[in-house]
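A single protein chain has been removed from this complex, and every other one stays in its place.
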Amino acid sequence: MPAGGPLPLNGVNVTVISRTKRFGAAAAAAAIALTAAACSDGGGGQDATSMEEENVDSITVWHTGDATQLPMIEAVGKLFEEEHGVKVEVEAIDWADAHAKILTAIQSQDGPDIFTGGLSWGIEFGELGGLVDLRQYETENLESNVIDGLWQSIESPGGELYGVPLNMTTYSMYYRSDILEAEGIAVPATWEEMDAAITELQGAGYATPFAATWEPIGWLDWFNYMHQAGGTLYSEDCSEVTIDSPEVALGTEYWAKRFSEQNVPTDQPDLGAGFSAGEYVFATGGSWNYDTLTVGFPELAGKWSSAPLPAGPANAGSFIGGNVMGVMAQSEAPGTSAAFIDMVYSDAGVDAMLTTAAENNVLWLPPRTDKVADTHLDDANKQALTTIFETSVGPPNCTGWEPSSPDVQLALQSIVLEGVPVEEALANAKTAMEANQ
Amino acid sequence: MTLKQTADPERAAAPGPAPAPRRGRPSHRLQRYGPAYAMLLPFALLFIVFLIFPLGRSFYYSLTDFNGIKAPEFVGFQNFSELIVNDDRFHKAIWNTVKYVLGSVILTIALGLVLAIAFKTTSLRDRVLRTIFFLPSVSAGVGVILVWRWIFMVDSWGLGNTVVRFFGGENRAWLAEPGVSIPILTTMAVWGGAGYAMVLFVAGINAIPDELYEQASIDGASKARQFWHITLPLLRPVLVFVVITSTIGAFQIFEPVYLLWRRSASIVGGPLDSALTIVPYLYDMGFNRFQLGYASAIAWVLFLIIFLVTLVQLRVTKTFKEFDR
Partner (left out) sequence: MSVKTLASAGTATKRPTPFKRRVNWAAELARLPLYLWALVVLIPFWWMIIAAFKTVPELMKNPPTFFPQDPSLDSFYDPTLGNKDSVEGVFQRWDEVAGGFLRFAFNSFWITVTVTVISLLIASLAAYMLTKTAAPGRRIVFVTIISSMMIPWQVSLIPNYLLTSDLGMTDSYLGYIIPGLAKAFVVFFLVQYLRSIPDDLVHAARVDGASEWRIWWQIILPLLRPALAAMAIFVALGEWNNFLWPLIIIRTDELFNLPMALSSLNNSIVSSPGSMGVAMAASLLATLPTVVFFFLFQKHFIKGIALSGIKA
């Protein structure tokens, strides 16, 4: 087989330049026409229609999360179908891909009626024109029942309600109660007690007494300490970035010290396996770990419990997140969808979710605090959760936050990984946040 | 005929297609060539709709602030100047990509060449080993990336940490240490690509006539001299091909970055963006934030970089070629 000539690329290069140059101008003109036609606006301003006017057979929900959570939403869906004859179809999408997928759906005007996703996405997508304001519709159960710490995270600065929480995810501190007992250490309730406990455990041979399992060097983990030190990200009306305040600096110092001095792993390890192996004594993590520990590690039964995160100099409390749930602007049945969301908040809806959760052995924290006592946890953990709820804070509701969070995260990582001074890193974060104001 | 003569002068002597008769009315010509054009049509149509036309559209978007939802507004070259002058994340992405491309291309080719020289025969041993080395190229994909993710787990039962402890080291948080991000990507690339380069080199080496080596041996040339003066120069076309294609491929790395370091929504690129390369950044800007205008500008900068690098590589090999003569 004879070989062909030398690489043809020699001749190609020249032609590419001239071709694209000439082509660019012509194509641009054509493209303008096409895009103008293709991109109608995202809606959001249509008249509110009622369920009767819409008269649809079914609505679709995209739930960001894993499939184990679908039965809870489907349980409300069943109720809804019984009452209104409208079928509710629920699909799960992964956390990592969900943000892009829902944006794509908003862009292409082709997606579900209801989405659920990150707590701050409601405002983000709403401001883009992708969601409807729930206040345009009849929703009797919503207003009175969302907990305060979350309410400020979901109402847009302009007063629109683009989404309400579907469920909640809290930060808890899990611990090996048997080890603490054996070492004679009381469950730490403050930073100082925590430091003392870690020193003592390290002395007792535990190389890694404390692990953070939910984004250890991400902004989420840091947010807890920032809040406990009395810091905030923005002023109350979002007009000012306050990430460079002395309080935030104090919290950040403490947060960073844990990695440099207390050997907290910087990547997220597996909580259950680490507990099971006896490597960690304390671990902060999301509320889903209640299930992981109960179901995945039956051998640990009775050897672990949970508590609120230790309080800082200013505040007790920690981050609360969860799925926000909103109605897509392109939905043909916004009224029906809003009615479904309302049902999620009704007594019957919450009961259906909790019953299903208990049957499936899944912890489901409904957005109504008055119902937390109905979860299937044991009393000690229930007590811990109730305290956590009372003191939790959600992410800021300021429009600039979602686009800024990657930059803030980078600044925080530079402290832990590169030894950048806290003040300097926070100043960098502030610059990035102000650019998105 | 013109095409053949210009593009491939060596083959001009070969019998060409039926000479096109220049006479005849246009309608006759259409009749004559109708089937030919019809044959081109399916490809041409798809090519124009999904390749050429999108290029123009992409260039137009790169000059706008298009966010996918509101109508685009023309902003001139603002996206490009922002990218080139101000965007630190983009600079970081370019720098990471360059490090990755250099490391992975050089190591892949060096190892591929060594493997080809060591295992070029048709003996059973060589064939088995070549199959082993080639296996990762066949199975490249998300599945294998997941294996790497598992190897580099932070937990003490990860394979990476087990090996490190075996050699007396401490557990590491592989995917949370900025310093090892690019080395991890490079390792994966060499693991996956060396066997592929090897196959190309083996074909190239075995195409070199034995007589040349025999003659050189008679003349008393050492093995090393034979390598530098016979193998390497004759392997140049294949070498150039491998260098250029693997460089272009390396610039477009996406999957490993996306799958190894993705921890939560809307953040890609690993700790301190240490694993952020150009295409993941394009994805982040384009599909996490829907800044489609800006992301289009990134795509065109990517093109420019690849284009310039290829140009330089060809220029360099050309110089060497002339030097050789």
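Some notes on this structure:
We call the chains A and B, going by the order they appear; numbering starts again at 1 in every chain.
Quick note on the criterion: contacts are C-beta pairs under 8 Å (C-beta built on N, C-alpha and C of every residue); 3 or more make two chains touch, one makes a residue touch a chain.
Predicted model only: the values in this text are computed from it and were never measured.
The hidden chain, counted over the whole complex, makes contact with A, B. The chain that is not drawn here is touched, among residues A:Thr208, A:Ser245, A:Ser276 or A:Asn428, by A:Ser276. Among A:Phe80, A:Trp288, A:Phe319 or A:Phe389, the one in contact with the hidden chain is A:Trp288. Which of A:Gly159, A:Gly184, A:Gly205 or A:Pro298 touches the hidden chain is settled by the complete complex: it is A:Pro298.
Which of B:Leu63, B:Ile109 or B:Val238 touches the hidden chain is settled by the complete complex: it is B:Val238.
Within the entire complex, the positions of chain A that touch the omitted partner chain are 1-9, 12-13, 15-16, 19, 31, 35, 38, 62, 66-67, 70, 91-97, 100-101, 104-105, 107-108, 110-111, 268, 270, 272-273, 276-277, 288, 292, 295-296, 298. Mapped onto chain B, contacts with the missing chain fall at residues 1-4, 6-8, 11, 14-20, 29, 33, 35-37, 39-40, 42-44, 46-47, 49-55, 57-58, 61, 68, 111, 114-115, 118-123, 129, 131-136, 138-151, 155-159, 162, 165, 191, 195-196, 199-200, 202-204, 206-210, 230, 233-234, 236-238, 241-242, 248, 251-252, 254-255, 259, 262-263, 279, 282-283, 286-287, 292, 295-296, 299-300, 302-303, 306-307, 310, 321, 324-325.
Convention: only the chains that are shown with their structure count from here on.
Rounded to whole angstrom units, the spacing between the C-alpha centres of chain A and chain B is 36. The part of chain A that touches chain B in the complex is made up of residues 3-11, 13, 16, 20, 23-24, 26-28, 30-32, 34-36, 39, 41-42, 64, 95-96, 98-100, 103-104, 106-107, 117-118, 128-130, 215-218, 220, 265-270, 273-274, 277, 279, 402-403, 405-406, 409-410, 413-414, 417-418. Partner chain A is touched in their complex by these residues of chain B: 7-8, 10, 52-53, 55-57, 59-61, 63, 66-72, 89, 154-157, 173-178, 237, 240-241, 244, 262-267, 271-273, 283, 287-290, 307, 310-311, 314.
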